[in-house]
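Take this structure first; my questions come after.
Right, chain A next:
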Amino acid sequence: MHARTAPAEARPKIAVRAVTKRYGAAVLNGLDLEVAENEFVTLVGRSGCGKTTLLNIVAGLVEATSGDVLVDGAAVTGPGRGKGVVFQAQALFPWLTAIRNIEFGARSRGLDAAACRAEAEQLLALVGLAGYGDRYPAQLSGGMQQRVAIARALAQDPQILLMDEPFGALDEITRIEMQDELLRVWSTRRKTVLFVTHSITEALVLSDRIVVMGGGGIVAEYPLDAPRPRSRADARLAALHERIWEHLR
Partner candidate 1 sequence: MSGARLREIALGVAGTIAFLAAWELAARLGPGSALFPPPSGAVAEALARLPLATVADHVAVSLGRITAGFAAGAALGVAIAVAAGWYRTFGNFVRPVVELLRPIPPLAWIPMAIVWFGLGEASKVFVIFLGAFFPVLTNAYRGITGVDPTLVRAAQTMDVTGVALLWRVMLPAALPDIAVGLRVGWGLSFGVLVAAELIAADRGMGFMIMNARQTAEVGVIIFGILLIGLATLATDWVLGLAIRRSVGRWHPV
Partner candidate 2 sequence: MRWVDRPWFQGTACLVVLLALWEGASALGWLKPFQFPPPSRIAAASWEMVVAGFPTGTRIGQHALVTLQRIFTGFALATVAAIPLGLLIGRVPALDQLTLPIVTFARSVATLSLLPLALLWFGLGETSKVMLIAYACFWVMLTNAIAAAKYVDPVLVRAARTMDVRGPALFFEVILPAATPRLLAGARVAIGIGFMVIVGAEMIATVAGLGALIMEARTFYRTDVSIVGMIALGVLGFAFTAGLAWLEGRLLPWHRGLAEVRR
């Protein structure tokens, strides 16, 4: 194990050390990854490359077969406790209105009712849904539901934000809008983000660093320092797109 006493600022927010996960065969094999504070890291790869598994292990929803995961220096032993998650779909509680769903997230912080309501309203406005608070999830479009899901995760005031293909169930146009929305929200409430997607374009638009996965491990990493918002038609991004695509073929 690692007995380093590095100063807190240099310590990575998320530290994955030699994580292996077996479901019979090894899905992840001795994988190492570090995510710095407020960094936006995206995991891309083919279906079955283990990106969702890795995310779930960091979230504490799945236990690694061996290896450690540390968030803010503390070992991950289970879900919750500052690890906010945004799932792909159907994660909003259907019996609660949008605002109450967000309040649910705020409650986990131990705030009183009034403080929860205030926080929820603020976040609702932040994701651009002011006035839609009293709608039930069934009455919201897919894009709106995901905005509420993001607001709910933020309501926990999480240490890290884990997003598992959050826009995967949306149509192309809504997807592009949501990517811009996410960047806007993230610029206001900056968090450390670990994002999973199978869309290379999405990764290029959103991330500080793209981690390409395959064969149970990391195949390549591409830091991006282009300022956001990024044009999807940018030539440099297109070139990077090609290189990443080569890895995945």
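How were these candidates chosen? In short, all candidates are chains of the complex that A comes from, given by their letters.
Quick note on the criterion: contacts are C-beta pairs under 8 Å (C-beta built on N, C-alpha and C of every residue); 3 or more make two chains touch, one makes a residue touch a chain; residues count from 1.
As the structure is a computational prediction, the values presented were derived from the model and not from experiment.
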Chain touching chain A (counting every copy) in this complex, out of 1 or 2: 1
Complex contact set, residues of chain A against candidate 1: 59, 61, 78-81, 83-85, 87, 89-95, 104-105, 107-108, 136-138, 152-153, 156
